[in-house]
Every structure is written in structure tokens, then in C-alpha cells.
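The structure appears right after this line, and notes come after that.
Excluded from the complex is one protein chain; the other protein chains are retained at their positions.
Coming up: subunit A.
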Amino acid sequence: MDATTEHVGDAVGTNVETNIDMDDLMQKMAEHKGCGTSGSSGKASCGSGAGQNDLPTEIWEKVKNHPCYSEEAHHHYARMHVAVAPACNIQCNYCNRKYDCANESRPGVVSEKLTPEQAAKKVLAVASTIPQMTVLGIAGPGDPLANPEKTFKTFELISKTAPDIKLCLSTNGLTLPDHVDTIARYNVDHVTITINMVDPEVGAKIYPWIFWKHKRYTGYEAAKILTDRQLQGLEMLTERGILCKINSVMIPGINDQHLVEVNKAVKSRGAFLHNIMPLISAPEHGTVFGLNGQRGPSAQELKALQDSCEGEMNMMRHCRQCRADAVGLLGEDRSAEFTTDKIMAMDVNYDMEGRKAYQAMVEEERVAKVAAKQEELETLAGAQSDIKLLVAVATKGSGLINEHFGHAKEFQVYELSTAGAKFVGHRRVDLYCQGGFGDEDSLETVIRAINDCHAVFVAKVGGCPKADLAKAGIDPVDQYAHEFIEKSAITWFKDYLDKVKSGEIEHVARGDAAIRQGALISAA
């Protein structure tokens, strides 16, 4: 159950967006890339790394509404995964096969297994209820390509009824070369491959064995076959114009330095995005790494590695390693509303027109947000400062600061500099506020998770946590409630710079932060 699926693929000509003019598109792409991150790197200010300069327009067309691939779209569009493929053909040391695939889901989570027919019905039911749902992924538990019949049957059923839904798939890559033609046939245009190494010496420490051509291989030999097959599959997909994202799990001491090599290897073979995820390992997950005490990276280590790869290609920083059967915008989960029992009893009426209208509205919202940010950014022009800092934001989506501090299950983290506000990732936390009572321990956990931030932007925050946050050196900011994130962050940052200049406050660097272990299993 190694790799899983992700979602993708849009049926030709049914992309929900039509009539996008180039300026609009460029602006969105610029935003998506965190336009204005140029700074010292000397790159063009929009589309740093492999921005639109390197990527053909068709690729951006495919990416821009994908909640997994577009940093910006994931605020507005939703995806879902269905678990139809439980079998796997390799073993990963960070995976316990009692649970879902750890490559795209968080460890320690079990998804309900569905037949392709149940899965198709579920997708249609969800898509009818949540018009933002535009992407379906097959995400294990297991490797979708170790279960090719179930995976492709599901795609076939869905593409018949709901051709506007993008299909995607992710895989450990072992059998990928055998299925490339089928993948192309179903219009699956985004494939995620989990690649943790390109050197079998490193691979032998991550993969105890693989099952290939009726034989179990171990050690160096296993890792050699795996890496050869992964890279071959990647090349075959990109040759056919199918988008490929690479997932890598950062395992300190095993592949952390090596991932820079991986990044080069996959970029040179045409991957368009590289997502480096932290190893999540706790003894209770029962994984090899969990049991042998292998630690995961800290937030600072992860960011340093992502930064060092960024010049090479696009890095994806918003992956939440959400669970495989999750339903909703990234980071949110509405799967409790769509259990198999409820779905089978539902009478589903797939309303393509309604979905289109809704999505058009979302587009307007997105454009408004971009405009607000551009305006604010102009006021920063001319400001000179080397200060770069992180802020955390509590949001429910739509690019707004619209979540109560105590209700936030995660915070989005932006890096602020005179180049603007750049989304750099998010931090999961336990709910601080359960039923109205903030409890002290979880407040500490929240503070640890955002300890590298100078401020936290919220819609509302209680008096007590406010005082504790301030004591920890994190400025609780609630005056931008329900306003756009980037615009507010830039306004705040300008103010901060002014205060530093006038000597009212002194700029000090912050410490490191902890990455939350364990699965996010509570329903939204």
C-alpha cells in the first residue's frame, strides 16, 4: 500500500473554465506561484522556479484548478479520494499495512474500502452536494496500479456520468510503465509518483522488499528495480503530455540530503511539481520507522530542504497528507456525511449546469482576491528591508482570515518580505477549543506548532490565549477578521517594518516549530 492516488485528468474540452484570457491566467499563475518572491534570487518576479516560463500553457490550464497542485486553487476547490485499491506490491518502512498508504494519507488512518460501483456513486453524490468538488483521486489504501482493474473500472464509471471531474492517480511507480497507455486512454492527466530515492543504496534503507514479476526482491536489488521503473514510468508519462507530480517523504539521516538529487533527477525527466513531505512516525503507528525511533524532520528542516530545491522546480507546500477517503477542501473533511450507507440510500441527480454556475462564481471570488493583493503589494513598492518573517493564518478557505483561533485545526503559514506574502505551508494542530473550553495543554501544542511565526492572524481570539500567545512572542492579530489573507498580511508587515524603523519594536528571529504527528481523524 504504498503509493496512492491523487486525482487528476480532465476530460478534453470539459474544463469548467472557459474564456480565460491570457492576462487573467498569467495573473492567477503569478499568484499561484507567490508572485514577487524574486528577491535576492534574481529570478523573474512571477513564477519563480519552473513557472509559466518553463511550463506550456496547456499544463497551466490543467493545473490551475487542481486543489492539490495549485497553491491558490486549493483555497477554493475541493477534491476527494476513494479507497478502491487496497493491495500493494512494495513495502515501505514508514507504512503499516493495517492502515492506509502513508504516502498520500497520514499514517494510522483506515479508509472504508469501496467497490468501483460504490465509489462511483459516492463521487456523484458528493459532486452534487459540493459543487467545488472538481477532482477525484484514487488513493489506496494500497497502490492503485497494483489493483489496475478496480482503479480503471472506477475511472470508467465516473468519466461516463461526470465527464467534468478530473481524475488522478498516484502510485509507487513499480508497475507504472505497464499502465501508461491505459492511463492515457482514461484521460488521467495528473499522476503522482512517490519517489524517495534515485540511489538503490538509499532505497534499501527505505524499502525492505518489492513484489515484481512473481518474485519477492529485497535489499539493493529491490530498490534498483523500483527506481528504474519509477523513472521509466515518469519519462513515459511526460512524453505523452501527462502531468506528473513527485511526492517524496523526507526521512532525516536517510534521504534528506539525497532528495536534492531526487529533485534534479525528476525535474530533468519532466516532472512539474515536487512535493516534499515530512516523515510522520510515532511508535503507535507500528511502522518500522515508528518502532526503531526514526524521527521526522522539524518545520525548519523541512522548509530549508524545500527552499534548497525551489530554485530547481516548483515545490508544493500545501500538501496536508490528508487521509485517503477525505472529502472536502484540503484540510477539511466532510466524509461523515457520505458514508456508504447514506450514499447507497441517496437518489443522486448529477447537475452539471449547477456545478458550472457555482464554479463561475468561485472564479469571480478568486479574481477579487488577486486584485486586492496586487493593490496592496504596490504600496509596498520601494520599501527596503532584509527582514523576512513567518506569520500563521487561521482560515476556513476562500483566501480569507475567517477562522476563530480556538477552532483552527491547522494554520496556513506565509513568509512576508518586501517582495510580498508567499504561502510556504501549513501546520496542523489539535483543536485548541473543544466545546468552548480552551485547555492549557493544547494551547501549548498550538504555540509549539507555530513557534517560528511572528504573528497569528485570526477572525477572533479569546483573552487568555491572546495573553499566552503574546507571552510566547507571537502577536495575535484579529483586526483583519474576514479580510483577504495576503492583503492583510502585507498591511500588517508594512506596519511592522515602520515600527522596527522607528525603534518602537526590535526585530528578533524566531525558533523552530514542531510538525504534528498522528493522523487528523476528526470529522470537519
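Quick note on the criterion: a contact is a pair of C-beta atoms (placed from the backbone, for glycine too) under 8 Å apart; a residue touches a chain by one contact, two chains touch by 3 or more; residues count from 1.
Everything below uses one rule, namely that contacts and distances are computed from a predicted model.
> Any idea which of "Energy-coupling factor transporter ATP-binding protein EcfA2", "Transport permease protein", "Xanthine dehydrogenase family protein subunit M" or "YfhL family 4Fe-4S dicluster ferredoxin" UniProt assigns to the chain that's been left out?
"YfhL family 4Fe-4S dicluster ferredoxin"
> Where the complex has a chain not shown, which of A:Pro86, A:Pro116, A:Gly173 or A:Pro278 is the residue touching it?
Candidates A:Pro86, A:Pro116, A:Gly173 or A:Pro278; residue touching the omitted chain: A:Pro86.
> Please output the residues of subunit A touching the missing chain, sorted low to high.
1, 86-89, 91, 97-98, 113, 141-142, 146-147, 211, 214-216
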